[in-house]
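With one protein chain held back, the other chains of the complex are shown just where they sit.
After this line comes chain A, so read on.
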Amino acid sequence: MSLPEVLGRFAPDCSSLPQTVFNDPEVLDAELARIFTRSWLFLAHESEVAVSGDYVTRRMGRDQVIVSRGEDGQIRVMRNACTHRGTLLCKATLGNTSHFMCPYHAWTFDNTGRLRGVPEARPAYGTFDKSSRDLRRARTEVYQGLVFATWDDDAEPLADFLGDFAWYLDALVGGDGAAWEVAGPPQRYTIKANWKLSCENFGGDGYHVPYAHRAPIEGGLFGTEDTGTGGPSGRVVWTPQGHTARVGYHPAGSGIPAYHGYPDEQRAEFAAKAKPEVFAVLENSDVLHGNVFPNLSFIQTVITYTGDEVEPTAFLALRLALPISPTETEMLNFALVPRNAPDAWKQKSVLACVRTHGAAAGLFESDDVDNFTAVTFTGDGAIAARTDLDYSMGARLPRPEPDDWPGPGESVPHDHSEYTHRAYYTTWLRHLREDA
């Protein structure tokens, strides 16, 4: 099926979409060309490149890049490929250096991407304009400690790209991104699934929680106390840029404070910096998770029991889904901890993350990955390529009247719905229909 035919199969409101968007190589090529070269993409947390010379190597889509902090303190993102003949410049995962020397012919670039040295330049080239062979840099901006970059020089500023969704990122970090650091280099692993399946799931999908995660929930991961009548509920949120989130709630009056599971001192710091409306929104909440379009997911929740904890412990994880092929994705999983929290608490938080939402987390995450893989697996086939999947949950019900919930963006108090999936794919479709 051609790309226009694939896109033509979408229901206008994205309440149904062709399964082949998870398997078709032509679809991935279009995504890489039309989304991953134009959107602001998350690269790293500021604390990973804390001092001048620090760098990490990452990808934007499938393009290799270096994220580096220059001697001027500024963070830059540049292609990790020599401008001479394309050799990978830096093979390390992370490190600290002022220069990157190409292993092939020793062209040498400083950590801002400027070409500084070309051996035998005068005898071999005669005249040579080094400045024309600097590394290609991506526009880079930082929001709340999150480093984003885009290849599109005409892209809107990051603040406009995030729009109302910035409010939820503020909520995630208690109003102060600088108060956080990565616990360590991110976990990296591959899954045999299309990259969007993780993103759409993180962006909402309260519906899967009681079923896909029934075993760990019954095992007491989130506590064993009776949550009262009605059980947990939640709200989903979305913005026109395709950013989506879900806030899960215990029943009203559960007495669970905002930022439950963080040390008292950090909660006091959040209280001093976060907006009062954030506290109103996070009261009685047990989870905040979402996805910044296209591929940065996040989750903050409280784990009560993974076999030996006593105190409920919160964690904050960022999850980056990087396509390798239509059916394989590299995941980066970052744990963020409040910089000033006691070391012993940070370790507990990392443990809560690693055991439940990590690369090898047998208690929760493994069931999600199993589902993403299973969807991708059935997408291979002639009938599969002509099959549409159902994303209509909530679309045929009357849209609830706006209420007094203080968070921005569009939202409904129905998290067993697919409003966020439709918002994600509506944005996706807009990008894919633009000319390459």
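In this section, contacts are C-beta pairs under 8 Å (C-beta built on N, C-alpha and C of every residue); 3 or more make two chains touch, one makes a residue touch a chain; residues count from 1.
Everything that follows uses one rule, which is that contacts and distances are computed from a predicted model.
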Listed names "Response regulator", "3-phenylpropionate/cinnamic acid dioxygenase, small subunit", "Sulfonate ABC transporter ATP-binding protein" or "ABC transmembrane type-1 domain-containing protein", with the criterion being the UniProt name of the chain not displayed: "3-phenylpropionate/cinnamic acid dioxygenase, small subunit"
Hidden-chain contact residue, picked from the options A:Ala106, A:Ala360 or A:Leu397: A:Ala360
Of A:Lys130, A:Lys192 or A:Lys273, the one touching the omitted chain in the full complex: A:Lys192
Candidates A:Leu32, A:Met101, A:Ala155 or A:Ala212 - the one touching the absent chain: A:Ala212
Touch list for chain A against the chain that is not drawn: 91-97, 182-192, 211-212, 214-216, 218-219, 305-308, 330, 334-335, 350-351, 353-355, 358-360, 362-363, 366-367, 369-371, 373
